[in-house]
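Note that this complex is displayed minus one protein chain, with the remaining chains in position.
On to chain A.
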Amino acid sequence: MHGRPRKPLKEEDESVLSAKAEKLHSLQSQFLANHQNRIYTKEALDLSAKLLEINPECYTAWNYRKLAVQHNLSESNSDSDASLFDQELKVVENALKKNFKSYGAWHHRKWVLSKGHSSIDNELRLLNDFQKADARNFHAWNYRRFVTALMKISDEDELKYTEKVIGVNFSNYSAWHNRSVLLSTLFKRKAEGFSHKEKVLQEEYKYVHSAIFTDSDDQSGWFYHLWLIDQTVKNDAPLLVSSWPSHGANITLNGNNSLHGSGLSLLNSTLSDTKTLPVILCFNQAVEGVNSSTVVVKSELLKEDLVWKPLSTNNSSTAQVWVVYLNMGNMKLQLSKTYSIEINIGHSMGILSSNGYHYGAPSQITFEVCVQTAYTEPVDGQRGKLTSWKDNDFRKIDHFEESNPAVSADHHIPTTSNWCMEAIDEEITNFQDLSDCKIRKLTLARLLIALDLLSPQHDKRKNHTEEVLKLYTELMKLDPTHSLYYKDEHSLLLLQQITSSRESLIPYCHYYKDASETNTSYVCLRLQNLSLSRMGSFENLLWVQMLDLSHNELRSIEGLEAMQLLSCLNLSHNKFGSFTALGPLRLLKSLKVLNISCNELGSHSIDTRRYLCSSPLAHSEVFAWDRFEILCGSYSATKFWEAFLIFESLNLTDLNIAGNAVADENFASFIVKVLPTLKLLNDEEL
């Protein structure tokens, strides 16, 4: 049992214990013999009862008793049935006295009840006794849910019961948990008195304050409060958050079929090679059912049915980001003509969230594509392949062209009423007292983020990002044990701040100038040296083709698969500890240049991304064993299979893996075989 100190045995105790052991052993042997020989006499039954009183964990004895009941039932009349079952309930009670956490005992009781035997009062009395003995006994709570369902006690009554229990002692996480379950059910079926969430939630906020403010170290109310915020803020229905191309965008193709969106997105070699234009849809949550019926693309250019693909790193059919590739090569494009492409989302049902909610209000995105003659012959270095990440080769952009919005409009969550903001506003006033209290600071941070999320972007209300960033920094000092949690949150918020508008993005956008002087140039988003421990805000980054995330503290790039236009990526000088962490790259068809030098690949024996990456271990992928064995040869298969998993489907021309423990000569020659398109390895030509 938990929390009990170990005491060394004294000699007398040893001999007493030894005698106990022998007695129990003999009891158990006799029992097993009775069980094996199917002896269900009163004597045998009494023996099993005695055994269960001493050792309620002996599960075979519970099975035996069920068999005995079945045997004796078939031979008797209905009068003695009741007493048979009563006897079983008594044995359970005795066993629970010995160990009120015995799975076997509780299940036996459920078994008896499911035979239609017992009274509500009896069971509730028993449960009340257990609540007094240990208010957190989850077996008792589970049993309570079983009994109330069986006896059809209402959720409203059970809600009152949780109030009774919390009234005795607010520090009862089990009761708060049960409350969340009951309220969820009542909300879902819009029970009387619960159809207006706002009223109920406002009461709940007041109610949970007792749990949070009485003892700031007691966690009982923390998670319930967070759940209340989530209930206040969240939008159940899936919505489109951003897209590429964005609404109103103008994409220009060169005569030789290379692409550029005016002022921003430029020549990209994969796109020009395969002649496909991606259309990316980013939702606020994972959805399924995006297909050519639910998302209708209208354009005179299109001749064939479109296949939408979920961008899921584990081969799932649901994803937050979906993509379709328009095959431009099949289309007969006329020079200097502007073609309109219209995307209608959700006009017919079918797009569903994992909770079963349908896509919200139908929406539409229109963008234009036109073809111009090329004014220069694109040079090799411009074809989406930069060859250097050095500071000297970049110069800052001073403005974006108005005609091409890089950043999508308004990402705020539309609400139908103001109560959400009022509720959050009111809560904020309760948490403003910033004594050095961890939960107060953390909750305030969350509330301010929620408030900003609910405020429309055109509202000139002060944005609280700076304040929250400061709170997280303070929390890192106040609660150093969990400092990397606060750091991750800080990184996410910082990225949101940087990517939220054109003005905030500009300082990080640079033109790349190729070594050989040309007129055209690229835009690279450079986010180095920001102490980023986590990546995010991908919905604002769909337009990016070149990204420099070097010199940060990143361990994963979860979500990066959304950046379908990405051709050049610098992840050097971070904390990537496994190849599986690079899983999202497998979904980037356009990726040509990758720098993962100076990371920790091969330095760790534990892989924390293992099951988050699609692989045969997660049963979500068929591994190309044959090809792997051919390429791997005599090298260590266990060392290289993950690298193979990640790289075998990529078409990189430039890879830098220097400065990683795994990158020895063996590995270098292995990876060159896996990547036949590679021209540069570790900055050296092959």
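Keep this in mind: a contact is a pair of C-beta atoms (placed from the backbone, for glycine too) under 8 Å apart; a residue touches a chain by one contact, two chains touch by 3 or more; residues count from 1.
Quick note on the criterion: contacts and distances are computed from a predicted model.
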Select, from "Transcription initiation factor TFIID subunit 5", "Protein transport protein SEC23", "RNA-binding protein 8A" or "Geranylgeranyl transferase type-2 subunit beta", the UniProt-recorded name of the complex's unshown chain.
"Geranylgeranyl transferase type-2 subunit beta"
Residue among A:224, A:339 or A:667 touching the omitted chain
A:224
Answer key for A:38, A:71, A:136 or A:396 versus the chain not shown reads A:136
Determine and list the chain A residues touching the chain excluded from the picture.
2-3, 6, 17-18, 20-22, 24-25, 28, 32, 35-36, 55, 57-60, 62-63, 66, 103, 107, 110-111, 136, 138, 141-142, 145, 171, 173-174, 177-178, 180-181, 184, 218-220, 222-224, 226-227, 230, 286, 312-316, 318, 354, 480-482, 484-485, 488, 555-556, 606, 608-612, 614, 617-621
